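The following block contains the structure, expressed as structure tokens.
This part shows chain A:
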Amino acid sequence: MDKVLMKGNEAIGAAAIKAGCKHFFGYPITPQNELPEFMSRELPKIDGVFVQAESEVAAINMIYGAAGTGARVMTSSSSPGIALKQEGISYLAGAELPCVIVNISRGGPGLGGIQPSQADYYQSTRGGGNGDYRHLVYAPATLQEAVDLTIEAFDIADYYRNPVIVLGDGMIGQMMEPVEFKEPKKRDLPDKDWTTTGTKRNRKPNIINSLALDPAELEKHNIKLDKKYKTIEEKEVRHEMYKMDNAEVVLVAYGTTSRIVKNAIDALEEEGISVGLIRPITLWPFPYKAFAEIPNTCKALLSVEMSMGQMIDDVKIANEGKLPVHFYGRSGGMIPTPEAIMEKVKEIWGGAK
Partner candidate 1 sequence: MAVVFDRTQGLAEKQFHYCPGCTHGIIHRLVGEVLEELGVLGDAIGVAPVGCSVLAYDYFNCDMHEAAHGRAPAVATGIKRVLPEGVVFTYQGDGDLASIGTAEIIHAAHRGEKITTIFVNNAIYGMTGGQMAPTTLIGQKATTAPYGRDAVDTGMPLRMSEMLATIDGAVFVERTTVHNVAGIRKTKKAIKKAFEVQLAGLGFGIVEILSTCPTNWGITPVESLKWLEENMIPYYPLGNFRTPEEGK
Partner candidate 2 sequence: MPKRKGKVIFTEDRCKGCELCTTVCPVDIVKMNKSRINVKGYHPATVDEMEKCIACGNCATICPDVVIKIETIEEEK
């Protein structure tokens, strides 16, 4: 399988098509514009459908309709646009509709900026919609991983009948890297007997709905959804451990920030300071269990994020008060440098000696 040099946004689009997605509903917003542009070029070639909706709100509701017919569907946007989709995502989870939602996140709050950021962590992992719902959140660090996770996301969405978020950032979307498009791991996907494709007068009507006015019914539904989320937590959590053996400080970082952290770790190693990294690949479910493998040489944890600190909450949960937890971050689209991270580690490491 030879590799192709592609821009992240386009690679993600190509990955979706590879996974059998033939219907895309989007709306312009920087820094993800190349994705809908790519889909508007490529989908007609395979008699797929590209629709530019009048808003992100309309787009997510088109997803709701299209997913209800059983088609593999995707939408993409960036931070403020994803905020507009939150109600729709809650409906998708409530109605148990599979789909893939890509967020190429940018600096906030409000209109914010268009540079890369990880300040949508809360929005992605806690959800901005109403009610008890969760959805898997993939956080790719490289374009190859973005491609692999996007392809996987469609199977996961179908397998669990749930929306899946692929959370990149401006860098993932705008960078170019060589990628290849591999088949995903085989899963036997449940058949879709719930879709609204027309009864053809030979079955009872199927209904796609998230309304349940009877509280006992709604609770029963919530319990059913919760079972699904517990299964996802158990089966689909993913993370990477990097140079954890006898690490004295363990950093926690995801996405493009984790690549910068790895450079800092390698440089610190040459200075005789051993530092490890826990890299969540799924932000929800968060890899809490990975923290049990932290060696007892470790004196402190450091959450490194392109935000003012959001994932640090989960780091503290995972840490259960055992170690001091520090934070280093840049926000607004500023990118942390390896040197700055090294300095922060030395400050912690020095203090902890």
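What we mean here is this: a residue touches a chain if its C-beta (ideal position, glycine included) is under 8 Å from a C-beta of that chain, and two chains touch if they have at least 3 such contacts; residues count from 1.
A word on the picks: all candidates are chains of the complex that A comes from, given by their letters.
If you're wondering where the values come from, they're calculated on a predicted model, not measured in any experiment.
Student: Taking the stated C-beta criterion, I'd like to know which one of 1 or 2 contacts chain A in the complex.
Tutor: Result: candidate 1 touches chain A.
Student: Would you mind writing out the residues of chain A in touch with candidate 1 in their complex?
Tutor: 23, 25, 49, 51, 53-55, 57-59, 61-69, 71, 73, 87-88, 91, 95, 196-202, 205-211
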